[in-house]
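All protein chains but one are shown in place.
Let's turn to chain A:
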Amino acid sequence: MAKQAPDFANRPDNTAFTQQRLPAWQPMLSAGIVIPGFVLIGLAFIGIGVALLVTSQSIQVFEMDYTGVGNNHPCFHCSDPKPKPCVCKLNFTIDFFLKGPVFFYYGLSNYFQNYRKYSVSKDDDQLSGNLKNFESPSDTCSPYQRDNNKPIVPCGSIANSMFNDTFKLYQNVNATMKPVNFDGKGIAWWTDYNIKYRNPDTTPLRNAFNNTVKPIFWPVPAYELDPKDPANNGFINQNFLVWMRTAALPDFRKLYARINDPPYAEGLPAGSYMLEIQYNYPVLAFGGTKKVVFSNVSWMGGKNDFLGIAYLVIGTLCVLMSIVMLIVYAKFKFPEED
């Protein structure tokens, strides 16, 4: 215990960190903050809910099932899976002016695009234009990897099962069928169209597909998906891209086209229409249904009542809870005086 300038080698450092005295903010919550806070959040949620619901209500939707169940359905004769192409015509009437731009969707139900083995059954390298994977597709594509020992391009289950019904829409104007034009462009994601999916640099495109075969279910090879427009052909065909972007849930719809050609760019006027469907895609086998949907969109996308209602429910719950808390608080604040 020497007193002169002791050398305390083991003395811990006296810093805020080592002494656990870091300056800190300790939020002091009180009933006066908590209860109004709850009310405010509740009200905000109710507000968002109302806004969502109002917006959602303003979105016009027209949808039609065309699976062809029931004898009197126009597509009934096509629902029986037959190899030969089948066309069915669907007449319908829209009672209101469907404001444009109108989006044309097809919808499938009970279709498990999110089944793991299905959703991994593709070759991203191949689809990004890598010719090496044209020759030997990835194992993930199995069992749609090879057909008769020739590589399938595009390989895999997703591509193989691509939706192949086609639609033509006519407006019935004084008993004449006036076609409503649309093309399937501008419906895919920008990144999908520009980065993720790439055709090989080979010209003409079909040469890249030498020694490969088309997917088993496909009527035409990939390079003939849209022979007229090279920017919509092969792997960057937009309907193909939309299909390849697998759905989250077994009931889903996918964008087929946007109706933005005049004179229907402003919307579909009320009246009777005819939809001519090239019915190729079998769904009854797995208990699924098919439908077409015409809808316009808003800032929140398509019609979606669920979100608005959920916001309203949660918001109301918060407000109710704050009332309960207020009662509890009142009871406890003056316990002695009771």
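Rule of thumb we're sticking to: contacts are C-beta pairs under 8 Å (C-beta built on N, C-alpha and C of every residue); 3 or more make two chains touch, one makes a residue touch a chain; residues count from 1.
What we mean here is this: contacts and distances are computed from a predicted model.
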Chain excluded from display, named as in UniProt, from "Phosphatidylinositol-glycan biosynthesis class F protein isoform X1", "Phospholipid-transporting ATPase", "Cytochrome c oxidase subunit 2" or "GATB amidotransferase": "Phospholipid-transporting ATPase"
Sole residue of A:94, A:213 or A:321 that reaches the chain not shown, by the stated touch rule: A:321
Interface with the undisplayed chain - residues on chain A: 1, 6, 8-14, 18-20, 22-27, 29-31, 33-35, 37-38, 41, 45, 48, 52, 105, 107, 109, 112-119, 121, 124-125, 127-128, 138-140, 142-144, 157, 160-161, 189-192, 195-196, 216-217, 245-255, 285-287, 299-302, 304, 306-307, 310-311, 314, 317-318, 321, 325, 328-329, 332-333, 335
